[in-house]
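The complex appears here minus one protein chain, its other protein chains still in place.
All chains are identified by letter, namely A, B and C, in their written order; residue positions are counted from 1 within each chain.
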Amino acid sequence: MQKFVNDPSKVVDEMLEAYVKVHADLVSTTENERVIKYKHAPVKGKVGIVTGGGSGHKPAFVGYVGRNMVDAVACGEIFSSPPAQMFYDAIKAADGGKGVALLYGNYAGDNMNVAMAMDEAEDEGIEVKKVVANDDVPSAPKGEEAKRRGVAGEILMWKVGGAKAAMGASLDEVIAAAQKAIKNTRSMGVGLAPCAIPEVGHPNFTIEEGKMEVGIGHHGEPGIEVCDLEPSAKIAQRFCNVILPDLPFESGDEVVVLISGLGSTPVMEQYIVFNDIEKILKERGIKIYLSYVGNYFTSLEMAGVTCTLMKLDEELKECMDYECDSVGMQQFQR
Amino acid sequence: MQKFVNDPSKVVDEMLEAYVKVHADLVSTTENERVIKYKHAPVKGKVGIVTGGGSGHKPAFVGYVGRNMVDAVACGEIFSSPPAQMFYDAIKAADGGKGVALLYGNYAGDNMNVAMAMDEAEDEGIEVKKVVANDDVPSAPKGEEAKRRGVAGEILMWKVGGAKAAMGASLDEVIAAAQKAIKNTRSMGVGLAPCAIPEVGHPNFTIEEGKMEVGIGHHGEPGIEVCDLEPSAKIAQRFCNVILPDLPFESGDEVVVLISGLGSTPVMEQYIVFNDIEKILKERGIKIYLSYVGNYFTSLEMAGVTCTLMKLDEELKECMDYECDSVGMQQFQR
Amino acid sequence: MKTFSNKEGALIIDKMILAIQENKQYLSDIDGLIGDGDHGINMNKGFTMCREELDNNPGDLAHSAKILSKILMMKIGGSMGPLYGKLYRGFASELSGKDEIGISEMGAALEGMLSSIQAISPAKPGDKTLIDTLVPAVEAFKKAQAEGKEFDVALDEMKAAAIVGRDSTKDMLAQLGRASRLGERSRGVLDAGATSCCLLLGVLADTSIELVK
Partner (left out) sequence: MKTFSNKEGALIIDKMILAIQENKQYLSDIDGLIGDGDHGINMNKGFTMCREELDNNPGDLAHSAKILSKILMMKIGGSMGPLYGKLYRGFASELSGKDEIGISEMGAALEGMLSSIQAISPAKPGDKTLIDTLVPAVEAFKKAQAEGKEFDVALDEMKAAAIVGRDSTKDMLAQLGRASRLGERSRGVLDAGATSCCLLLGVLADTSIELVK
């Protein structure tokens, strides 16, 4: 494995140790060294925004901690859900007295650990509500959306929830807005090359040269099909064929488009994929209000991209335009 | 090659076509579709900042066009210097009447094309001065600094020049500050895996599994030595052994540290390398004023990192703290 | 009446820790076939932390199981952290305060394991998870107990049932967790959680039998 590592079992600890040094003006540690918070959190009188998940998805999850974004994050081992204690400590670090919104992705481990953490928070009198992101269309068939996993769409959920909380909304209003955001979001991934967890030492899944895995999950969970690698324009057509009918996205809709590299795909190629998707959306009369292209939600050194679309209404637009400052996403007031 | 591509010879055109759509609020095209400018450029009464180079280094070069940063950029083919016409058109797009500072990297093609473009600008009565970045220590021995190539240190040169120009400085003052920045900057790269130019279809250099190339250039130019891959802490020691004595950086100095991934190295690993370098600098009494870790200057899908250090004085500090907004680097006023 | 003291019972957890440490690579390799290859790593990390804690804070079987539960739930995470955390918590709560552990105490403790894990996991027998080892093992023990068999015989039958349960997962189609997305491709491979559970129940049986002698 061609990696910069000391002790493979310590990669998350060393990464976080460095992270808080590099971004000392934005984030700080808590007594739990796997829970990182926004420097000024808990922000009195603001609904706290918490998330968490396995590491290895930089900038997610810790990269979205910041001003008007996530207040505190629980960082698990690589691709492994953080234990209940971490979620609970993150809830405490974010609790500004107006309740905490826990916005995370739909994974078995996360669901169990979040459930236990929320029980403990309830015992301590902290009101916590959750939104579970399920934007990964290929991870479960139409009609079984509740089983779908959460991928890059989580970022838009955090952006909306973070902005809503910053505007002084109540916990219920923040939850409602974040829920609406993810409810209107659909994603799909295409994988071109696998990744290896440092401690495991070799990839857990393979993608042969000349092949691609359509609908792959971002821990390499199997997708819809493995087929020959196609030109970007054809792949863009596949993204739209799966995503557009699922919501559905219709002519006249205004959307946010977020193309995220999975880690080792050059950003140049990600722009090429965006270009092909933009042409299809234009043909279908779907207007792009705002777009993001870059490594927003990765999976170690996987090659590939995920394409995420969110249908907008006035409230979601206001939240997307709202100023925020985090490592993963910075936005001057639009 | 596991890539998202349509026509391999059109990758730069398609990337730029998408780039101006995604960042329409920040940049815009010019009559030369390979020259992209800051939306509000030329900024009357401000020294114009221009750069340019081969594509494939995202976010460099186009990613540093923006507010208080680069005003216009010439985008060449992958790893190939932009022709004179592009540099000349970029100079015109940035000329706000107070002259243009051309801040680029020391490569044979760039030097020749810039020279021809500056001749043409002179004929048209536009005052253009240049600074040639040569921060890549291993690319030429001590005493032959003028032969050294420019790598990630160029970013700090743009940041300083961009800020100085935004503060209303004259062309000579901008050039002096940018020159001082790069003069106080030293970089080194370590490569773990090669990359392939889409049109060529296969890598031009190889790095075997289990090996690393110390001092590699970011087009894969050969470095100091190829040796067994070492733990991050040992590699950090190599960075410091080459970089610190070369300026030299001494105890009591204040520095900016910039760790850039070369494209496919997970950002998590880049933080681990930073962590190990930070410890060594601390031991040596060298104080980190500001640090950047991420994919700031890549080479398609090369695996590896470059480490860049700049010694600060009050003027350089003021410029580094100055607000800027570009895709590659965003900074709220510190 | 064959019993062993709660105090002596601490050896069971010690032996479980060793078993997990010795099988770290094996469990990860199995998980790697249809999962993300970290089951052995996750389990080893938790059980080793427990080793370190118990060295400074030793106690009886219930105490050791409680420490292991707390670490798995609070420190390990993933999907196995909460699952095995709840399993050991149910086991410990049934045994705490008991001086001697006989067939009825062990029966209650095994049922405690099952009920507390089923409280948070939707897994049912046949879903290709550790449930496919635990359910038959507990049923076999309760059956032996109901038939009035000796403690050590019930333990042996529990262990045998656990092995049958584990092996039954080979031809199952994963319904839960990472492997569930593999559909047909998840058949033909043992489930990692079912394997570790069988390993642990085996150690529970063998060590208890040794202590009862």
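Operating definition for what follows: contacts are C-beta pairs under 8 Å (C-beta built on N, C-alpha and C of every residue); 3 or more make two chains touch, one makes a residue touch a chain.
Note that this is a predicted model, so its numbers are computed, not measured.
**Student:** Could you run through the displayed chains and say which ones the absent chain touches?
**Tutor:** B
**Student:** Looking beyond the chains shown, say which of B:M1, B:M116 or B:I280 touches the absent one.
**Tutor:** Once the missing chain is taken into account, the touching residue is B:M116.
**Student:** Considering the whole complex, which of B:N68, B:S81, B:N134 or B:Q331 touches the chain not shown?
**Tutor:** B:S81
**Student:** Residues of chain B in contact with the chain that isn't shown?
**Tutor:** These residues of chain B touch the chain that is not shown: 9, 54, 76-86, 108-109, 112-113, 115-116, 139, 197, 199-200, 204, 217, 219-222.
In this section, only the chains that are shown with their structure count from here on.
**Student:** Rounded to a whole Å, what is the gap between the Cα centroids of chain A and chain C?
**Tutor:** Here chain A and chain C have centroids separated by 34 Å.
**Student:** I'd like to verify one number: the distance from the centre of chain A to the centre of chain B, where each centre is the average of its C-alpha atoms, in whole angstrom.
**Tutor:** Each chain's C-alpha centroid was found; their separation is 29 Å.
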